[in-house]
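One protein chain omitted, others in place.
On to subunit A.
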Amino acid sequence: MTSIILRTATRYMFPPLLVFSVYVLLRGHHYPGGGFVGGLFAGSAFALYALAFSAADARKLLRFDTRDITAFGLAVALISGIPPLFCGNAFLTGTWWKMPLLTGGVLDIGTPLVFDIGVYLVVLGVLLTLVFTLGEEE
């Protein structure tokens, strides 16, 4: 596909889509969103890019191999389950810390967030593995 409209639109759409995907990931704990949807958004951003230009271009933009991202995400999710073991809790029990902010507030930060980031990466990796592989089949 070499539609100039699509290409131009993609150039403008791509960065906000990625930022939005991270936003969806982070807000997921309190509002609709989360790692799964976030990963899907990020994946669709790259899928759009692959459609407008080519799978090879999208790969170049991504820099990392999609399978590496998948494996890394899975590892992150797995590792996020380990800290509770040191507190005598079961594997994957949510463990939380209070992080003081420069602005004076306190941010609750916990392993579920790390887990969600893992999910995000796995979904992104899996999706793009499929899209790129199918898209490159000539």
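Quick notes
The criterion applied here is as follows: a residue touches a chain if its C-beta (ideal position, glycine included) is under 8 Å from a C-beta of that chain, and two chains touch if they have at least 3 such contacts; residues count from 1.
Throughout what follows, contacts and distances are computed from a predicted model.
Chosen from "Lipoprotein", "Na(+)/H(+) antiporter subunit A", "Chemotaxis protein CheY" or "Thiamine pyrophosphate enzyme TPP-binding domain-containing protein", the protein name that UniProt gives for the omitted chain reads "Na(+)/H(+) antiporter subunit A".
Touch with the chain that is not drawn comes from one residue among A:Ala9, A:Leu85 or A:Leu130, which is A:Leu130. Panel shows subunit A; residues 24, 28-37, 40-41, 43-44, 47, 51, 67, 70-71, 73-74, 77-78, 81, 91-92, 94, 96, 108, 110, 112-113, 115-116, 118-119, 122-123, 125-127, 129-131, 133-135, 137 of it touch the chain omitted from the view.
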